[in-house]
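With one protein chain withheld, the remaining protein chains of the complex are depicted in position.
Let's turn to chain A:
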Amino acid sequence: MKRALLLLLTGFSTYTLYAQSAVQKRYQTELIMAEDGSTIQLDAGTFTFTGSLSLQDKKRIVIRGKGIDKTVLSFKGQTDGAEGLRISNGEDIVIENLTVQDTKGDGIKTMNVKGITFRNVKVEWTGPPKAENGGYGLYPVQCDNVVIDGCTAIGASDAGIYVGQSRGIVVKNSKAHHNVAGIEIENSRNADVFDNEAYENTGGILVFDLPDLVQKQGGNVRVFNNYVHDNNLPNFAPEGNIVASVADGTGLLILAANGVDVFNNRFINNQSMSTGIISYLFTQRPITDKTYYPFATAISIHDNVYERKAGPPTSYGHYGELFKTILKTGQQIPHIFHDGIFDPATLDQNGMPLAGRRICIRNNKNQSLINLDAGRDFKNISRNATPYDCQLQPLKAAIVNTR
């Protein structure tokens, strides 16, 4: 009898390995058949899926669970699809009140959606942070009018909340922790990132511009009122990805972005680089994209609070030698790093960037900064704040139209 039961159980598990669960079929059918303007209600409970769920070519759809941790879509053991939930080519889509767990690839990917709102959504990889976790938690790409509100992202091996190649973005009231990057705005325009908490990631918030992409020249990004703390997690991103080069202990890193306004944030206990401003040249990756602009210009860092515990910075990977060089001077690691690489075309006769393209750093509590002069092999490393003591025109608030 026992043996029969055992056989029955093994038979059953083989079956469930290959066959779709009834709930997967039910929800996927609903997503396919949904009429524009309808709401798809997900029940409370934990539901296991072996393949991605997807919604496409729809307008004015709400996908609504019963709450974070109440409606849990688990993709543990996923065998098909590169993400948990995928939404493509839509308009006015809302995803709210649910949790997506343990996807093999990205958590929720939305592409080519005009008007996408994530509200009270959690994406997480359970267990300790590891390279096998999926890349992005919330992943809108090439979208317009993106709102991420009250969301949580945990354990992504790239970025927890990642907005890429999009336009018109608000990320607010959200938490990101135990990711490589907490929140990342990449090749995107007109973004406001505020009232978030990014903690215990490798890097808290990243604003990046990368080459070879369809949408280049991100910018007009405002980062304010965020609490960015204790981002000292050892980097666990797979090599090859740009975030694998982020040093643990990074609060905010601006890479080759143009027009970034950073104010009223608290950068606390980010032990190596509370705020970094670097050009793509600093990464020493090759650039073949002739239309790519690799410099960070028009950056304003003001009215933020900087604090950290005494002690050594990370000695991790790409930045280890750099920190050693700085430490040789016998001084403390500064809070704000600038690689010192300017676009030669924007410099005036005195070697200073033109007024609208400068990097301005002032009025920060406990401000300390360093110019690495990386473009000239770190020859004239300087802690002189005077060249950065300036003010840029405030950026306009991001205008986002969603339901």
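Note that a residue touches a chain if its C-beta (ideal position, glycine included) is under 8 Å from a C-beta of that chain, and two chains touch if they have at least 3 such contacts; residues count from 1.
Quick note on the criterion: contacts and distances are computed from a predicted model.
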Worksheet entry | Protein that the absent chain corresponds to, by UniProt name, given "Branched-chain amino acid ABC transporter permease", "Starch-binding protein", "Cytochrome C Planctomycete-type domain-containing protein" or "NADH-quinone oxidoreductase subunit I" | "Cytochrome C Planctomycete-type domain-containing protein"
Fill in: Listed residues A:Gln28, A:Ser74, A:Ser368 or A:Ser382, member touching the removed chain
A:Gln28
Worksheet entry | Where the unshown chain meets chain A, residue by residue | 17-20, 24-25, 28-29, 31-33, 50-52, 54-57, 78-82, 86, 88-89, 103-106, 111-112, 131-136, 139, 141-142, 157-158, 162, 164-165, 210, 212-214, 238-242, 285-286, 288-289
